[in-house]
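Note that this complex is displayed minus one protein chain, with the remaining chains in position.
Order of writing sets the labels: A and B. Residues in every chain begin at 1.
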Amino acid sequence: MAMIATLGLVAAGCGDSEETDEGSSGGDGTEQTVPTGGELVVAAEQEPDCTDWIASCSGSSWGFWMMNVTTLPRAFDVSWDGETAEYVPSAALAGEPEVTEGDQPVITYSIDPEAVWSDGTPITSTDFKYTFDQIANGEDIYDKTGYDKIASVDDADPAKAVVTLSEPYAGWKQLFGGGYGILPAHLLEGKDRAAEMAEGYSFSAGPWKIEKWERGVEAVLVPNETWWGEAPKLEKVTFKFVTDTAQQFTVLKQGEALVGYPQPQLDVIEQLEGGLDGFESAVNDKTGNIEALWLNNAKAPFDSLAVRQAVAYSLDRDAIVKRLFGGIGVEQAAQSLEPALVADLNDNEAFAGYTLDLDKVTELMEGDGWTKGSDGIWEKGGQKAAFSIQSTQGNARRELTQQIMQEQLKAAGFEVSIENKPAGDLFGQILPAGDYQAGLYAQVLTAPEPGMCTLFCDKNNPDKNAEQSGQNWQRVFLPDAEADLAAVETALDPAERAAAGKRAMQALAENVVSLPLDPLPNILLWSDKVVGPVQDNPVMGPFFNIHEWGVQA
Amino acid sequence: MSEAPPRPEPGVVDAVDAVVGDLLPTAEAVPRTQWQLFRRRFVRHRAAMAGTAVLLLLLVACFGADWIAPAEKGKQDLLAEPAGPSWDHPFGVDQLGRDYLTEVLYAGQVSLRIGLAVAVISTVVGSILGALAGYAGGWVDSALMRLTDLFLVIPQIALLAIALKRFGSSPLVITLVLAALFWMGVARVVRSQVLVIKQREFVEAARAAGASDLRIVARHILPNCIGPITVNATLAVALAIVAESTLSFLGFGVQRPDTSWGNMLTDARGFVGTDLSFLIYSPGLMLLLVTLAINFIGDGLRDALDPQSTR
Partner (left out) sequence: MFAYSVRRLLVSIPLLIVATFLVFWSVRTTFDPTAKLATSRDSARVRAEMRERLGLDDPIVVQYGRWLGDAVTGDLGTSTRTRQEVSSMVWPALGNTVQLIVWGFGVSLVVAVGIGVFSAVRQYSIPDYVFTALSYVGLAMPPFWFALVASQLLGPGLKDALGLDDPVFYVVGLHSDDGGLDLDYLQHLFLPVLTLTVQIVASWSRYQRSTMLEVLSTDYIRTARAKGLRERVVVGRHALRNALVPVVSVVAIDAGLLFGGLIITETIFSIPGMGRLFVEALTAGDAETVLAWTLVSAVFVIVFNLLADLAYGLLDPRVRLS
């Protein structure tokens, strides 16, 4: 399954959670009062391996949504209104932090005086310092990106954390937040943080605290009495781990759980088409995911621009998306290699011009010196226009996608074979080593920070780095766009970032470095008995406001 | 030998004669050959005949898919919505617009090959080794038992998963790996039967008559184990096909573009309770038919081969 990075980009083994665009429930229009009391059971598809959030054993989106968002404080929350994501100072801060710009920006976080941990101790700047220290200098930390740009954290004033960066960093708002949150220094300093946190912990500075986590069975949250915000309405939230996705609907139908958040697999969509009595659903196609046909620009036949463009004109991507997700009303292909979450920082329609046009295919291929053989497949210099599409094993929706593409490409003169590998092999060896021609998988953003340079800058080409590090698995080489790609991650001015992002995405589209397919929509299901502002959030997950939900008897 | 039992059926007397005739070279020639006997008894077993007919039909249909199947293998029609059985498509149309009957037939080739091959290989190897171990006793028996112990102790799922990951999930590898695991069960069962049988009087009699150990095992002991051996073999076919579907469930099964009934069942399992539940029922039905057919055949075989069965 996909393990999600806390910051920035990550390649997903299977589609994971994203945001909702319209979700709302009984709350919409008909303002229902949310009753207090009661318990809610949620069917959880996955379980984290550990809850030591900054360590490498975590990195699970479900874990994050269930037990991190609900119990740990952070600097910024990410709000989602259906179209755009915005950083909003969280309840732990007393307002927007002050930023002193320059070569070494200084950010001053003012902590809300009411913000306390569950034992009554206030949240202080020492917590910020402890968190930074653990991440930057700890062992076995999942992802240090961003924290390696912090020069120092000054906790002289307990109410103000003064963070000095060593260089300008456009994504600074995800520091002390993201998938990590802020850790309590007074409870963990001097102790083995991993031992204290890995198997669940009882401290909290959020609306909930973890009552128990019985591995393989359930995770239970109860209200945190010292939470200084709006108190939870529910008495208890139980996340039951349902290991087989095919059982999820049975679980919901019989009321063993009242909320579900299934991945958009084919059988799920079919179940929804069949109707789920007594349930509401919200589907969101503007997510933090982008599933694409990723092309290895350094390997034949994709080392030729003409071939890449021809493939782009061979596919009817809208038809593919409609086939996959038409049942839940999603019918448009994605037209950008960045997810909708960061639509305002790039050109969201950059690839819209690539539609099915077999004449163009012929024109491009013949122009590049290819001729059609007697079997209808393009040939050049004794080589056929043949390639394999690799993807993750055991994903029916991806197999369907591959087979549809195989048929469409055959009609256009390309011979396509399908090879599926375990996710670990694909992301761990094959892609970094470049042992592939085309890959079908998703990139997932867990914060509204596009990682265009991470993915497409030449300096991140694994062939040019020690230990094959770097995530430019497509070996994209666009020297003219390099500056723009970099600016997206460093420019602090949002307008400048947006402009650079647009230019960069357009360059990527002109060169067809890869082909975007679909946004992996998110599906949130909840029983009629659940009331409140039930909605999804692409970054924070659907349970970010579960303290505002209630259950009718 | 024991006196002839007071039974009406002539068949048993013939069988006894056959055994006796074998041991005592001066006995009269038996009235029928073993083969004719076997064939006659098998043909009289109605269920077995029905099973044979069904099995042959399925084998012909699946392996003749190139000629019989209504549609081209794997041909998709993206515009077609999945639909249930109809005149045009007796088994319906699947998610990719493919004719499901065609899919089922081609998948049958893979499943049947795996099932039959695993059953045959594991039964033959297991029976021979198990009988030898049981009969020989001593260090041979111990060695075999420790070997099977080793393989039983190492989790079978581990062996399967590791072998398949290493060597790929082709039908051939799956067959070999499953056979390698199944033979041990057969060996143990046969061994335990042999332990019982070798104490019987007719074995002593054979030994006294000077028959060699090999002959005793082959002509006298193994045939008396035919019961568990056939049960095992026929169970093995279904178990092998189902094991392959378990492997698919875990992600280690046959990979596309090959598909098997097990694969189809795994893929379709989330559709229980939806309009597309027919996607599960047809491969399931095929599996059921094959299992029933083979097991009835097994019953017939056992009855026909075993000189001591009731009928």
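Operating definition for what follows: contacts are C-beta pairs under 8 Å (C-beta built on N, C-alpha and C of every residue); 3 or more make two chains touch, one makes a residue touch a chain.
Everything numeric in this text was worked out from a predicted model, so none of it was measured.
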Contacting the left-out chain in the complete assembly, out of A:57, A:159, A:319 or A:377: A:57
Residue of A:53, A:128 or A:142 touching the missing chain in the full complex: A:142
Residue among A:83, A:157, A:199 or A:493 touching the omitted chain: A:199
Hidden partner interface residues of chain B, rising order: 2, 5, 47, 137-138, 141, 146, 149-150, 152-158, 161-162, 165-166, 184-185, 188-189, 191-193, 195-196, 199, 224, 227-228, 230-231, 235, 238-239, 242, 245-246, 249-250, 262, 265-266, 269, 272-273, 280, 284, 287-288, 290-292, 295, 302, 306, 308-311
Contact set of chain A toward the excluded chain (per top definition): 2-5, 7-13, 43, 49-50, 52, 55-57, 59, 139-145, 194, 198-199, 215-218, 240-244, 246-247, 250-251, 253-257, 422-429, 451, 454, 467-471
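The working rule: only the chains that are shown with their structure count from here on.
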Euclidean distance of C-alpha centroids - chain A vs chain B, Å: 49
Residue ranges of chain A in contact with chain B within the complex: 245-246, 249-250, 253, 265-268, 270-271, 273-274, 319, 323, 393-394, 396, 399-400, 403-404, 407, 418, 420, 422
Touch list for chain B against partner chain A, complex: 76, 78, 95-96, 165, 251, 255-257, 267-276
